[in-house]
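Inspection log for the structure reproduced underneath, given as structure tokens.
Omission of a single protein chain aside, the complex is shown with its protein chains in their original locations.
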Amino acid sequence: MTTALTPVAPAAAPTAPIRSAGATAPGLPDLPPPADTAVFDRGESRVRLYCRTFPVVLRRAKGARLFAEDGRVFTDFFCGAGSLNYGHNNDGLKAALAAYVAADGVAHGLDMYTVAKREFLTAFRTHVLEPRGLEYTAQFPGPTGTDAVEAALKVARKATGRSGVIAFSGGFHGMSRGSLAVTGNGRARRAGGVHGQDPVTFVPFEDGPGGAFDSVGLIERLLDDPSSGVETPAAVIVEPVQMEGGVRPASAAWLRRLREATERRGILLICDEIQSGCGRTGDFFAFEEAGIVPDVVTVSKSLSGYGLPMSLTLFRPELDVWEPGEHTGTFRGNQLAFVTATAAAGLWSDEAFHRSRAETARALAEFGAEVADREPAIRVRGRGAVLGIDLAASGGGARAAHVQRYAFDHGLIVELAGREDEVLKVMPPLTIDPAELADGIGVLRAALLNRI
Amino acid sequence: MTTALTPVAPAAAPTAPIRSAGATAPGLPDLPPPADTAVFDRGESRVRLYCRTFPVVLRRAKGARLFAEDGRVFTDFFCGAGSLNYGHNNDGLKAALAAYVAADGVAHGLDMYTVAKREFLTAFRTHVLEPRGLEYTAQFPGPTGTDAVEAALKVARKATGRSGVIAFSGGFHGMSRGSLAVTGNGRARRAGGVHGQDPVTFVPFEDGPGGAFDSVGLIERLLDDPSSGVETPAAVIVEPVQMEGGVRPASAAWLRRLREATERRGILLICDEIQSGCGRTGDFFAFEEAGIVPDVVTVSKSLSGYGLPMSLTLFRPELDVWEPGEHTGTFRGNQLAFVTATAAAGLWSDEAFHRSRAETARALAEFGAEVADREPAIRVRGRGAVLGIDLAASGGGARAAHVQRYAFDHGLIVELAGREDEVLKVMPPLTIDPAELADGIGVLRAALLNRI
Amino acid sequence: MTTALTPVAPAAAPTAPIRSAGATAPGLPDLPPPADTAVFDRGESRVRLYCRTFPVVLRRAKGARLFAEDGRVFTDFFCGAGSLNYGHNNDGLKAALAAYVAADGVAHGLDMYTVAKREFLTAFRTHVLEPRGLEYTAQFPGPTGTDAVEAALKVARKATGRSGVIAFSGGFHGMSRGSLAVTGNGRARRAGGVHGQDPVTFVPFEDGPGGAFDSVGLIERLLDDPSSGVETPAAVIVEPVQMEGGVRPASAAWLRRLREATERRGILLICDEIQSGCGRTGDFFAFEEAGIVPDVVTVSKSLSGYGLPMSLTLFRPELDVWEPGEHTGTFRGNQLAFVTATAAAGLWSDEAFHRSRAETARALAEFGAEVADREPAIRVRGRGAVLGIDLAASGGGARAAHVQRYAFDHGLIVELAGREDEVLKVMPPLTIDPAELADGIGVLRAALLNRI
Partner (left out) sequence: MTTALTPVAPAAAPTAPIRSAGATAPGLPDLPPPADTAVFDRGESRVRLYCRTFPVVLRRAKGARLFAEDGRVFTDFFCGAGSLNYGHNNDGLKAALAAYVAADGVAHGLDMYTVAKREFLTAFRTHVLEPRGLEYTAQFPGPTGTDAVEAALKVARKATGRSGVIAFSGGFHGMSRGSLAVTGNGRARRAGGVHGQDPVTFVPFEDGPGGAFDSVGLIERLLDDPSSGVETPAAVIVEPVQMEGGVRPASAAWLRRLREATERRGILLICDEIQSGCGRTGDFFAFEEAGIVPDVVTVSKSLSGYGLPMSLTLFRPELDVWEPGEHTGTFRGNQLAFVTATAAAGLWSDEAFHRSRAETARALAEFGAEVADREPAIRVRGRGAVLGIDLAASGGGARAAHVQRYAFDHGLIVELAGREDEVLKVMPPLTIDPAELADGIGVLRAALLNRI
């Protein structure tokens, strides 16, 4: 293929194909020519997943729109599992990236000093940490969320001299061995050969398929009983909003109790903000709403703002117990990501961005309320710019799959979450155009409430 | 930030500053204005490493050259720990990247089908696998080498139903929990809380600080004794050339014996080519020289060719035992990396590239022979475009540090390896300009043989 | 033995009869100077425990009485931690033992067939298993309780092909590595280097220092959530009455729920009857009261009836998945113990024994009720022939230690249990003479209720 990479002007035709391909069609869209996927079938592992749900070959993307090579256009309510909170190929970030590439800025820097890294550290402090009164030291642990979790667990163990960790059912922290050991998903654990031989204690989350649970009460009971079988751990790791677990926000009261319970016992609290952070579920961090300050925070996904691999492990300065080089990694210095992340951080001082973010959240909440009102058996959860529509008691995973398929056929990408994929996880770009948002919601409304 | 990202024309002034800053100076160079590193001191973790050895703030890079913000220019004989085999910001790759960004090509794609991914799979098959008669299925396990190793270990365990792994002393495979468990480095293991509780058996490598060792003999002895305490493992993981371990190539005979010993017992052989591969130590893969075909191969570092995070786990098609989604990861689809990796793969069908690669290897070998001849106590090892100059018996780590410091002061970046950092690991870009290579070698010669 | 052996101050009346009863008896060594403990101080490890609480050198024992070499006599309300339910040197058992020794019966038999072992198997089936409608296969796993637990865990894992185990806070199962991994006691775990790396999940018991807990509810919640982080285990191991944990009987309803919850999920239920069994807490097994049938049962302590090391792992015949010799041990065939155990089993068909056992239980219950009535803040628990007097809310461990010390000074041996040794664990021989029992209770009453 040669013309494949020819740029298509962002301002061009997308609207029409969308309509024809999906949203306005009463039934299933005309099928486009079959995508050329033989290369994948022949050469890529069966492990691939999302391409099965969304069988389309993507070429171009902009804002909330994904453009397939066969001409179809999709609105993206999935956003790279939360990696594209600012939309695809955000213009401001793109400009910075293009200029940096053009100027032969250092692209790969290990953990050496670079101008790009310094710019990022400065911007992140100025626009994110300082306005929130947070004083954290930043470690670049490698470019992915699981790297951030691995480093968080290491630093917690080294700083406390303890090895145990308490994690929550339904939690998801990554696929490398250390992160998997604190991840609840049984299928992933089995595939990873993790059979409970790590010093990790799982406790039901505040909310889950089994209903409400007094997690902090159980933790305190175990830790205050010298014969409980559970030692005081190095850390408790928690997602303030469990995303993969089914869009389940912890309450502020619960988070505060957890913070108090850990603080009193000298246990570090790690907030995993990999999916909930960067503005997805409230302010920059999900934990802010509860007024707590975690000891360690992991950030990734939308950190670069452009979908580029980048992550951070933040911790209180006194926890910086590392010796130089004790945790390394070739791609800790993804300079292109630093460049876009610097620009993305700047958005947090931009009023327009905040207005857009608030409007997106408002529209989602409104739709959530409508759903709950129209069909009370559907449990609607959400916070900020994520909406979880839980169909467990109203059709379950089968209905969710149907909605997802209908949406895809009508030009909308939306992903499922929850134990049995019974929860629609609605997460459009924070910066989505209100009309695009309304269109996408319209598709969901049709699929969900009109019982198409 | 304003002027920071202003492009500096690649063709401009670098030569002069280099000369004045380093290579031709008989003594230490004039000190440039102190770098502005306060931001790092305040906000970045103590864990950072290379910036301590090379205290300079980098701005721009091209080919074998690194340009600091204070005007100093460095020749790079380290290449991002092997991530920049084609040099910094290689023009061909840069053009593809810039065009893709400009065209709003999908930047983040999870594991969905994209044009960019298909292009890469096609190019990698065409230019790398097929010419070598290799038939591998590719898994995109996440963007870093350690992700590739984690996936390799998982697939080996799942495919065989066994849990044990045999690894080698001196081996380095990554810093996440699963990879660290097969990595020998004691300091990293302790920092990671890895205390031998994984089913990993370590065996001395063919070559190490203790001298030659009959590794395969020991493995066979352990596996053929039903009371050895060591079960038949899922896999043996090996670097055909141990790079971090001190630039120690395994002999072809040893690799063949290892391949036979594993094959006969139904044990998978994983070749970790993360640092040795992509042309650094011979042909594309280091294992090719031995004529063996591993069951699983991990590739990363120079895979994208541009220093962007990307990795592959390759395995024999019949080992593709994954269920969809059993191993996931947000950044498995780093599309920008796919774009540059596609261009990089194309280089392997480019005669000029091969000539350049051969010339680089020849010059390094020549210098190695010169060193060995001039100072027989120095043990010189190397293969392809890497040279290890082992000073263990001739000054040790102190001398190596002195050489490294002298080189830095004269505008040359070179890294150390080995247990006590007693080995100079010389790895210039494969595509380095012969004159630049000669200059860099000249600095090393001066530091090493003139005993400056 | 007569009631003339009432305990008194060492210098008082009992000295003479005791001395004559001991020193002149054939077979015992010459009487050394009283309280000669220098040999222990010099040559025995600091790990010794009970001799610190009860600093006296014992020589002879009969029924409920212990005779010290310095002339003191003690009533034994501890019974070798439950190993002497039939009293010390029970005459019937003694006669069988002496005759066997005199006849040169095989003393050590590995796991070969012996007449003594056959007699035991027959008697145990006739007097214990058959009358209760139990059909179990017996494994002689080694002579101690912890051997029985190790074998139980092995057989559960082998039969199910799973590795996990659910255990309860406050549980005690033994000090070897496998048993310790399912034991809650933090101090013992730390001393054993058990830091949670085994696939064991701890759940609070029905009753504990933190109050009542819905253990079965938590277990079901964890097992029914595929993302809980806890896999379906091989087994749940439970003491129907937690003895070391503070004399805490599980309710019949709770045990039935646990049995149902495990049965429904194909999880084996292991009842550890090592201390609760052999008639201590109800009928032969503590689980009988609940009407459940465990899959695996461990028995030891009073099994031999004479305090000799012996244990059994019982399991449903279809769980006998062992290959010959997969679990061995030199002392699996303690023939002297088989001889006394055969006689002890016969007691279970002896009406007089049952009357005595009932009378002991009645007197304890009566005393328990008196205590609870006189001082409601004392929590009294018990079942059968064990009484737990919990002083947690009424003086705590300090008061318990005081009572214990007072008792010792007045000729009564009683042990403490519970997390902080705050529970008096009263367990006289089942066959104790009513007057001796009343005497002992009188000492406790004086110490406890008269607040001496």
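Order of writing sets the labels: A, B and C. Residues in every chain begin at 1.
The rule we apply is simple: a contact is a pair of C-beta atoms (placed from the backbone, for glycine too) under 8 Å apart; a residue touches a chain by one contact, two chains touch by 3 or more.
All values reported here derive from a predicted model rather than from experimental measurement.
Participant: Quick one: which shown chains sit in contact with the chain that's not drawn?
Facilitator: B, C
Participant: Of B:Leu134, B:Val230 or B:Ala252, which sits in contact with the chain we cannot see?
Facilitator: Hidden-chain contact among the options goes to B:Val230.
Participant: Using the touch definition from the top, which of C:Tyr306, C:Phe353, C:Phe367 or C:Tyr406 touches the missing chain?
Facilitator: That would be C:Tyr306, which touches the missing chain.
Participant: Looking at the whole complex, which of B:Gln139, B:Asn185, B:Thr298 or B:Thr330 touches the chain that is not displayed?
Facilitator: Answer from the full complex: B:Asn185 touches the omitted chain.
Participant: Taking the full complex into account, find the residue in C:Gly142, C:Gly208, C:Pro294 or C:Gly346 that is in contact with the omitted chain.
Facilitator: Residue touching the absent chain, from the options given: C:Gly142.
Participant: Over the whole complex, note the residues of subunit B touching the chain we left out.
Facilitator: 163-164, 167-171, 182-187, 189-190, 195-202, 204, 208-210, 213, 218, 221-222, 224-231, 245, 419-420
Participant: If the missing chain were put back, which residues of subunit C would it touch?
Facilitator: Interface with the chain not displayed, on the subunit C side: 25-29, 32, 36-37, 39-40, 43-52, 54-62, 66, 69, 80-84, 88-89, 94, 96-119, 121-122, 125, 137-140, 142-147, 150, 153-154, 157-158, 163, 174-179, 181, 187-188, 191-193, 197, 300-301, 306-309, 313, 315, 320, 322-331, 334-336.
Note that in this section only the chains that are shown with their structure count from here on.
Participant: Make each chain a node and each touching pair an edge, then name the shape: line, ring, star, complete, other.
Facilitator: Line.
Participant: Quick one: most central chain, C-alpha centroids?
Facilitator: A
Participant: If you average the CA coordinates per chain, which chain's centre is most distant from that of subunit C?
Facilitator: B
Participant: Quick one: subunit B and subunit C, Cα centre-to-centre, how many Å?
Facilitator: Computed from C-alpha means, the inter-chain centre distance equals 61 Å.
Participant: Find the geometric centre of each of subunit A and subunit C from their Cα atoms only, then give the gap between the two centres in Å, rounded to an integer.
Facilitator: 53
Participant: Where in subunit A do residues touch two or more other chains at once?
Facilitator: Counting only residues that touch two or more other chains, subunit A contributes 163, 187, 197.
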